[in-house]
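Following: one structure in structure tokens, then a few remarks.
For this depiction, one protein chain was excluded, whereas all remaining protein chains were kept in their positions.
Moving on to chain A:
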């Protein structure tokens, strides 16, 4: 196949486990279609890229508060509905296991394996007081221009 690859771009704005799961399932599917796939993580969606462990970085008071209040990594994210103060995600993970579906952290791993480009929006990384060291390896940092460059040639373009 010599023709130019099709492109799928997804903006992951949401920090909800279920919505992020949908985004990553579509991304993995698009990669199987041989698309060049990019997921732009912005605002709460950035939490999907956080490392689970605490990384020692210098931060101001506000940034520390943000870091404490936001989920540390994909596995800690809550549900958009029926979160029930954290019981909901436990239930969902139980049924995911029961149905042999892929939990979010594995979907992210699979996406990386399939060479899905994971991008963190630099402006919101700064706004939320996150540092590059706190985010998982192998991601890129970019802004609206990089996103538009990909999306304007995109065949599938989603905002989640």
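Assume a residue touches a chain if its C-beta (ideal position, glycine included) is under 8 Å from a C-beta of that chain, and two chains touch if they have at least 3 such contacts; residues count from 1.
Please note the rule applied: contacts and distances are computed from a predicted model.
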(request) Pick from "Peptide/nickel transport system permease protein", "ABC transporter", "HEAT repeat domain-containing protein" or "TusA-related sulfurtransferase" the UniProt protein name of the chain that isn't shown here. (result) "TusA-related sulfurtransferase"
(request) Could you tell me which of A:57, A:110, A:123 or A:160 touches the chain that is not displayed? (result) A:110
(message) Could you pull out which residues of chain A are in touch with the chain that's been left out?
(response) 1, 25, 28-29, 31-34, 99-102, 110, 114
